[in-house]
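Inspection log for the structure reproduced underneath, given as structure tokens.
Here the complex is missing one protein chain, while the rest keep their positions.
Coming up: subunit A.
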Amino acid sequence: MRKDMKLLYQFGVIMTVTFLGEVLHAVLPLPVPASIYGLLIMLFCLCAKVIKLNQVKLAADFLIDIMPPMFIPSAVGLITVWADLKEIVVPVMMIIVITTIFVMICTGKVSQGIIDYRREKEVERKDERVF
């Protein structure tokens, strides 16, 4: 297959999964968006080998690569809510900054701690075998 056709095919697979995510979002009464359903369907299909990695990899890598600028339009949209946000902007900004840093530290420290703990135990086990 020509490379461009391969990309089109892969893009088609991704769009199909996205559409299925949209269908689930419409049918199921859970507060889960189409994107998360789609992510779970894609992960399931990859694990079950219904979709092979080389059937989506090229197009998926491209879409993930260009992801950061996709947030620009909604971030620029901040200017439309500025009027409502103005009066509470100081406490809101403080809450955003403090909680974001706090969440990062808690998440990172807990998972790092568990990983370190497991590693230590593994080393101990190896030591016991030596003695």
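Simple rule for what comes next: a contact is a pair of C-beta atoms (placed from the backbone, for glycine too) under 8 Å apart; a residue touches a chain by one contact, two chains touch by 3 or more; residues count from 1.
Heads up, the rule we're going with is that contacts and distances are computed from a predicted model.
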Leaving aside the chains on screen, match the unshown one to its UniProt name from "rod shape-determining protein MreD", "LrgB family protein", "ABC transporter ATP-binding protein" or "D-lactate dehydrogenase". "LrgB family protein"
For review purposes, identify every residue of subunit A that touches the missing chain, sorted by number. 14-15, 17-18, 21, 31-36, 38-43, 46-47, 53, 56-57, 59-61, 63-64, 66-81, 84-85, 88, 91-112, 114-116, 118
